[in-house]
Every structure is written in C-alpha cells, then in structure tokens.
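Could you have a look at this structure, given as structure tokens, before my questions?
Excluded from the complex is one protein chain; the other protein chains are retained at their positions.
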Amino acid sequence: MTNTGFVFDVLIPVGKIVAVILYPMLMTIVMIWLERRVVALMQKRLGPNRVGFQGILQPFADAFKLFLKEDIMQDQADPLLFKVAPVLVMFSSLLAFCFVPLGEPIRIGTYQLTLWIAQSPVGLLLVLGLSSISVFGVIFGGWASNSKYPLMGALRSVVQILSYEIPIGLTVLSVVFFARSIDLVEIVNHQSQAKIWFGFMLPVSFVVFWISAIAETNRAPFDLPEAESELVAGYHTEYSGMKFAFFYIAEYAHMVLVSSLVVIMFFGGWLAPFPNVPAFAFLKVIPGFVWYLVKIMFFLYLYVWIRATLPRYRFDELIRLAWKWLIPLALLNFLVVALIRYIL
Amino acid sequence: MIPPGYFFILSVVLFVLGIIAFFFKRDLITQFMAIEIMLNAANLAFLALARSSNFVDAQVIVFFIITVAAAEAAIGLAIVLLIFRKKKTIKTETLNSMKG
Partner (left out) sequence: MAILLFFLFAAFAVGSVLGMIISRNQAYSALFLVVAFASLGGLFGLLGAPFMAVVQIIIYAGAIMVLFIFVIMMIHLGEGISAEKKKWTIAAAVFMGIILLAEIVFAVKGAPAVPMAGQEMAGTSPTEIGRLLFTKYLYPFEITSILIIAALVGAVVLIKKREGE
C-alpha cells in the first residue's frame, strides 16, 4: 500500500515535471528539422539532408555544436542581467506549460492520471501572464548586451509585445464568454458538451488571436525584434553557446505554448473531430493526446508556412496593424459576441 | 492553514522596507518603485484580512487598487520622463528649483 502511495504521490508528479521540461525540448528538435526542411522545399532548396536519414539528426548536430561552443560575454555587458535574461525567457515558458492540459485524464485502475500538472480556476490568464514574463528576458538580454543592435531589438520587442497583448486579451475574453470559465480544462469540456469548437463559432476571434500570437512569439512576418537584415539578430546578437540555445529553445517553446492555447481555446484541445457525424465515431478510439499533438503540429506547420510565404513587415506598419486594425476589430468582435451571447 | 498573522507580519515588514527604500534612494524612478512596494504590502494585508474574515469584497477592492496603481504608474512615469526631458536629471537632490 505504501508502495503505491509513493508511486502516486511522488513518482508521478516528478515524472510529469520531467515530461513538461522535456516536451518543449523535444518539440524544438522536431521543429528545427521541420522548419529548415519545409522552408527549403518551399524555396526550391534542399535544406539539411546529410546528417542521418533526410537530415533528421541535424538538430542534434546543431545542439551538440551549441553545447561545445565557447560562451562569450563581452566586456561592456552587464554581467548579472546578461546571465539572468536567458533564464527568465526559459523559465517563463516552461512554467506556463504546467497549466496546459495535454489530453483527457487517463484512468488506470482507480487512479486518474491527469495530463496536466496543475488545474487552476484561472488557468488561461495564468498561462498568458506567465508567458508575458518572457518579455523581461528579451528586454534585459537586449539591454545588458550594451550594444546598438540588441538594444534596438529589445526596444522594438517591448513595444510589439505590449501592443499585441491587447488584441490577445480581447479575443480571449470572447472565448471566456462562451465557455463561462477561465479554466483551460473547463473550456475544452465546454466544447465537448456544445459539440462545436469555438474556432468555428468565433472565427474572427481565432484569426485575430492567431495574428497577434505570431507577433507575440516574434515570428515572421512580425520578427522585427530579430530582423536579420536590419539588426543582425536583434536582442540575442551578443549571445553564444548555451545562452543562445536557451533563447532559441524558449522561442520554440513559446510557439508550442501558443499553438497549444489556440488548439485548446478554438479547436477543442484533445477532442476528436466531427463529434456529430456517426460515421466518424471511430475517431474517438484514438487517444486524446494524439489528437492534441496532430492539431498543434498543424499550427506549428502553419507558423513555418507563413514564415516561408510572407515578407517581413516594416515596424511602423506592424504597430499600425495592431492599433488601427486588430484592436478595433477585436473590440467590435467582442461587442458582437457579447450581443449574441445576450440574445441566446 | 497558515495563520493570518504571518501575512500581517510580512505585510508590515514589506511596508516598512518600502518606506526605507523611499528615503534611501535618490532618484525618482526607484522612489516610485518603493511606493509600489508599499501599495503591494497594503494589498497583502487586505487579502489576508479578507481571508480571515471570509469577506470576498476585499478582493474586489484589491482589484481596484491594482487598476488604479496601473493608471498611476502610467501618469507618474510620464511625469518622470517629462522632468528628465526638461531638467536632464531625475536625481531628487538636484530638483530643488522650488527651494527659496
């Protein structure tokens, strides 16, 4: 009896924590390979295809190179902030993953294994708040480097992230309106009861959220803070070795986090598609976790697709897009959603 | 359950540290930060009281305090920037033009 108690009270939580740390790393490895190959194929290049079958081992080679690389900190840098910045970025995205439900609870005998570390009544806000802490890593990283391009990148990213947080908040509100909860698990459960995903009910919210999410994660076409043609590499220009790897992994972890949020809020999380069509009932056999993975892989692919397709925005256009288009659109959408909710 | 007294003690300690920080620092921005610490200490006391007396309204009041603090920070920092633009300094000891 004590033995099972030990397993349930200690081993499983520790295992979950390890899984939450490993999961973004694993996704990063997948994404590095996917991104480089897909972008190359879209641009009629070959991309990495030498290391392993179709270049599958390329990310490991990259990681190995970063491990061995000399960790340089130039003299004029601020030592404390320079070291803290990558940790902050990494910390915020990993901590936010604790609250993201990855699948439906699995029943093992009498024990219910939940695929999340913590369920909070304010989970959605908590994830958004924790992931916004990463902006400090970007600011401090850019500022502590004490040179021109990182500082420019950091300033840009502050303005960008603060601006795009507003449409995100407004669109999240419309989802909360329908789900009547800020709890991520409850939001998915509500979609399973309603038998319709919020993405189809609130298409405008989804589109606005997705555009803002791309801007929040500093990805093309909104990758102004690290625009390589203007700023060398933006806020992490001066970083090398493991510290750079931290920024790199954190960026991908953030993408995975945002994709998870989109999937959970707008596309039913771990639910199987077509709940109304009896012919597709066999889809429910596949475990929820797999559906979740399939869905977030689609959105991660969308990230790469957009990056390979669209040219980069100019900075003033980027801010104009947020304040003159997305925020009014999100407000209007919110108003309409509120009216519909009131009438229904 | 944690005794609410612990929270009160912590809140008092933070408030006093905020006051010390306010007098210790010599520039407007960090003094402003010290004020924020005091506000937070007060919020903590509020919530601890709400918990011990089972009074949910206190949370709403803390919500108002936080929103007002956000507005205050925006205005205050704008004033600090304005002072810096006019006087080229934010050290409080050099801002003595009102001194007779």
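General observations
Order of writing sets the labels: A and B. Residues in every chain begin at 1.
Criterion: a contact is a pair of C-beta atoms (placed from the backbone, for glycine too) under 8 Å apart; a residue touches a chain by one contact, two chains touch by 3 or more.
Since we're looking at a predicted model, the values are computed, not measured.
Contact with the chain not shown here comes from a single listed residue; of A:L130, A:A272 or A:L318, that residue is A:L130. Residues 78, 80-81, 84, 120-122, 125-126, 128-130, 132-133, 135-136, 139-140, 143-144, 151, 154-155, 158, 162, 165, 180, 182 are the ones on chain A that touch the missing chain.
On the side of chain B, the interface with the absent chain consists of residues 1-2, 4, 6-8, 10, 12-27, 29-30, 32-33, 36-37, 40, 43-44, 47-54, 56-57, 59-60, 62-64, 66-75, 77-82, 84, 90-91, using the contact rule stated above.
Heads up, the rule we're going with is that only the chains that are shown with their structure count from here on.
Chain centres here are Cα means. That of chain A falls 33 Å from that of chain B.
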